[in-house]
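With one protein chain withheld, the remaining protein chains of the complex are depicted in position.
Now for subunit A:
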Amino acid sequence: MASKLLNHCHLRALCSTHVFSPRFPHPTRATLTLLHFRPFSDAPSSPPPEKPQSYNNTRNDIGMEKGPTQTPSSLKELELVKFASIAETWWDSEGPFKPLHVMNPTRLAFIRSTLCRHFRKDPNSSRPFEGLKIVDVGCGGGILSEPLARMGAAVTGVDAVEKNIKIARLHADLDPVTSTIEYCCTTAERLVEEERKFDAVISLEVIEHVADPAEFCKSLAALTIPDGATVISTINRSMRAYATAIIGAEYILHWLPKGTHQWSSFLTPEELVLILERANITVKELAGFVYNPFTRRWSLSDDISVNFISFGTKNAQ
């Protein structure tokens, strides 16, 4: 696998000679193999743990139930506990994550169009991301990772909540196309320590839950190859966002559990552009998401006053 990846790097003439290998032993490999049983998979002879990752290397030091993490992280403990409690409902399209399911096609449409343009991929292809390595930071149950894999990308999904990763793994294994996703319970910081690099780094609806957005952006930038892409979406710190995303979505419509968002941790687009700039990422495109209550659909718009998404590229050093 490592050689395949190297090969791929050569093909793209982009980088870099580092090779990843599993650095940690796998005490639960047996269970994993069971869960990975896939009659239709591409490589029945080679067991999945060949993947250049260690599924459980962080389970004991980052696992939520174990209390405070010992590794430096930009994450907030409270936020993690909050998400662990509703993790099982990730794939219930009528459950607590319904707003994300409804919003998903719209944010994917933005990612598809910006990445196709940037990486010069054929927008008429059903798998335009073939050949791209993408990391989904804060992947949750995998509702973004799976579509990215169906679009052809080699996807790594990371989340600090172990329960999320378990759900994501189980769900992805249902479909041979998505079972190729590499899920790790880890953080962006730890991936940086492992010197992982990706063509595109995507982190949606995550930055408003981290303790130090500037540090977080630096980590995302460190994971991106030069001239690679970074996509971030979040909620604006505007009065309208307070009214709609907190009062509306949490208290009136009950779309989201109360306390999902803290208005004071929201970032304005200006702040986001600035901290990305400091992390060596130039924001090229910004778009807003607007919700139409009559059609009950989200669409892309230039109104960035509530939900917005940014596409940036990493400056070549």
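Just so it is clear, a contact is a pair of C-beta atoms (placed from the backbone, for glycine too) under 8 Å apart; a residue touches a chain by one contact, two chains touch by 3 or more; residues count from 1.
Just so it is clear, contacts and distances are computed from a predicted model.
K.L.:
What name does the UniProt record list for the absent chain among "Ubiquinone biosynthesis monooxygenase COQ6, mitochondrial", "Vacuolar protein-sorting-associated protein 36", "Ubiquitin-related modifier 1 homolog" or "Cytoplasmic tRNA 2-thiolation protein 1"?
P.N.:
"Ubiquinone biosynthesis monooxygenase COQ6, mitochondrial"
K.L.:
Touch as defined at the start, partner being the missing chain; which of A:Lys121, A:Lys166, A:Arg190 or A:His261 qualifies?
P.N.:
A:Lys166
K.L.:
Touching the missing chain, which residues of subunit A?
P.N.:
4-5, 7-8, 11, 34-35, 37-43, 88-89, 91-95, 101-102, 104-105, 108-109, 112, 124-126, 130-131, 146-151, 166-167, 170-171, 173-176, 179, 295, 297
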